[in-house]
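Complex shown without one protein chain; remaining protein chains in place.
The chains carry the letters A and B, assigned in the order they are written, with residues numbered from 1 in each.
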Amino acid sequence: MAVVTGSDDLRLVDHHCHSVVGHELDAAGFGALLTEAPAPAGDPWDSMLGLAVRRECAPVLDLPRHVPAADYLARRGELGVAEATRRLLAACGTDALLVDHGLRAGDLLGLDALAEAAGAPVAEVVRLEAVAEDVAAWGVAPGDYADALVEELDRRTRAAVACKSILAYRYGFDVPPHPPAPAEVAAAARHWLHDGGRLRHPVLLRHALWCGVDRGLPLQLHTGFGDPDEDLHRANPVLLTAFCRATAGTGTPVVLLHCYPYHREAAWLAQVFPHVWFDVGLASTYVGHRAAEVLAEALELAPFGKLLYSSDAFGLPELYLVAARAFRRAADRVLGGWHAEGEAGGDDVRRIAAMIAGGNARRLYGL
Amino acid sequence: MAVVTGSDDLRLVDHHCHSVVGHELDAAGFGALLTEAPAPAGDPWDSMLGLAVRRECAPVLDLPRHVPAADYLARRGELGVAEATRRLLAACGTDALLVDHGLRAGDLLGLDALAEAAGAPVAEVVRLEAVAEDVAAWGVAPGDYADALVEELDRRTRAAVACKSILAYRYGFDVPPHPPAPAEVAAAARHWLHDGGRLRHPVLLRHALWCGVDRGLPLQLHTGFGDPDEDLHRANPVLLTAFCRATAGTGTPVVLLHCYPYHREAAWLAQVFPHVWFDVGLASTYVGHRAAEVLAEALELAPFGKLLYSSDAFGLPELYLVAARAFRRAADRVLGGWHAEGEAGGDDVRRIAAMIAGGNARRLYGL
Partner (left out) sequence: MAVVTGSDDLRLVDHHCHSVVGHELDAAGFGALLTEAPAPAGDPWDSMLGLAVRRECAPVLDLPRHVPAADYLARRGELGVAEATRRLLAACGTDALLVDHGLRAGDLLGLDALAEAAGAPVAEVVRLEAVAEDVAAWGVAPGDYADALVEELDRRTRAAVACKSILAYRYGFDVPPHPPAPAEVAAAARHWLHDGGRLRHPVLLRHALWCGVDRGLPLQLHTGFGDPDEDLHRANPVLLTAFCRATAGTGTPVVLLHCYPYHREAAWLAQVFPHVWFDVGLASTYVGHRAAEVLAEALELAPFGKLLYSSDAFGLPELYLVAARAFRRAADRVLGGWHAEGEAGGDDVRRIAAMIAGGNARRLYGL
């Protein structure tokens, strides 16, 4: 069916990912990046993702498919992290990477090094909470916090393509949908700047979110599954319905990331709000063979022009390749299946596949 | 597999739909009826529903499948709305239509005209909130509101087959499960009759709902996805569990409409409450090729005697046909699949298909 969708040749825009680890990893270090758990229970390769790495990545490192994990890691060490990374990223067929570099940046390649390793341009997604924490760390009076944040965001987003909020991780979407009043912000800033620590105050998170809205760039939000810092049900994108109403007139696109297992609800938001977009990244990476089903569910209600490709890969170049291959195979199976069963013509299918692979992102981010 | 389920010959009862537009539509007007959005973002044909219209309806208007949208609309205009409507509705194979005519009735064919166009009898479903708003518009003292509503409902439901509540659109299911006290109703009526506008007061919505329960007719409730007036998560039918308990002894059947993406939860309600029924209409229309998966999910827990067919079509006769064809193909695939894999005998499969297509509705509504 690859002939129908042309999926092997599709050029991807990965509209949300992170960078990769630049140093050698031992088995434990590699395994820790195969799960969202703080520490894996049992063998981290015993998962759809583990199977997918052995299937998709082993041949790129000159090994047979399904090679045991130990053999894979030995070969990876033999090639060295730089060569393995180069090979794996090159096999993705990605034209551009939009990178959130606000998480554990010190452990990962810088953006220029990533671009070189990937052989593709990299653009930055600015993580709002990371900027707020930098502003706080530099020392600012509570009454000046809001202005300082705006100023710093202004500086950092000049060359960026999007902002991103991790409200889901730090609190949840059960907050009022409108921006907080300045006095509330100042009062909350007083507490936070005194107490220190990560930004978790719901008023300041909401304030940072609306600073993001004000930038006018597409605003990405982590939604759906992630690590156990979050309460998954409070990260359901459908809880953003009132926020979508509140931002409908601002001109700022709202981009729901990951969404799984709430991607059917996200697809509804993307249908009923003209400014809402979404992806099923992260899920595609983790669910392996099931990426086709997740894609099919996402497309039940989603306008074809609103769904984006992403890997949400973090740390391991393997995750980029697993996501890219999972997407291509899912497109083959789902869209090729439409064609095979007479649901859509071949031209439609190829056009829709190209939209999701990259065309929608090019249009949204002005690439 | 159509031979197994006889799905091509199944006669349908469409237990929940609306009427069709009687005038010619331009491309924008047609496109606006292909989405639940207030205004489509991008090309409204770029969706499962758009593909399904091109696949299913084009041949009925003498065009090849998958014809471009512009060609489809040109041919539709050439035939004229009356002829196109007649052809599309006739191709549905529907024996009876139960119609909610309480939404934008002025834009649509009247019920007699619809029955003539469809070549099938039409029965009315009375929308409770529309009746309440009429009572309010005619002018009534707050203390007389409750009696006036009961009286008007009594009059309007005499020839009707069901009542319907849109509590999900106007507020959400997070309301107490019991009827409000008369004093509460009078106080709330005082506010509403003074302020005017749509009926959105949760006490009065709940009151109208229980007036519906008191009629004894099957009580339909919009649940699950719809337009962005609603908060989708507050329209989850599972939030009606306590209401189902409260109505279990009344003798009034409760009918959950659409339910998607919460149809698995609705199926549970239909299993554990003898008086609860449901459909996956609207979803079947919108999800195109995926109607089989949605039907299969709905049947995981649902007693076969509790699932109903509906199109929830509004405005476009195309939506009636897309729903009817999607249902027939889904029945083929799901029930025919049971047979092919030895899960059920041919007699069972044909009997179950006929129950869902129309038998259950005939029994529920006494048709």
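Criterion: a residue touches a chain if its C-beta (ideal position, glycine included) is under 8 Å from a C-beta of that chain, and two chains touch if they have at least 3 such contacts.
Note that the structure is predicted; figures quoted are calculated from it, not measured.
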Sole contact to the chain not displayed, among B:W210, B:Y320, B:W338 or B:Y365: B:W338
Contacts of subunit B with the absent chain, listed as residue ranges: 236, 238-239, 241-242, 244-245, 264-265, 268-269, 271-275, 296-297, 299-306, 337-338, 341-345, 348, 352, 355
For subunit A, the residues touching the chain missing from this view: 35-44, 46-48, 51-52, 55, 65-66, 225, 227-228, 231-233, 260-261, 283, 286-290, 293-294
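Note that only the chains that are shown with their structure count from here on.
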Between subunit B and subunit A, distance of the C-alpha-averaged centres to the nearest whole Å: 37
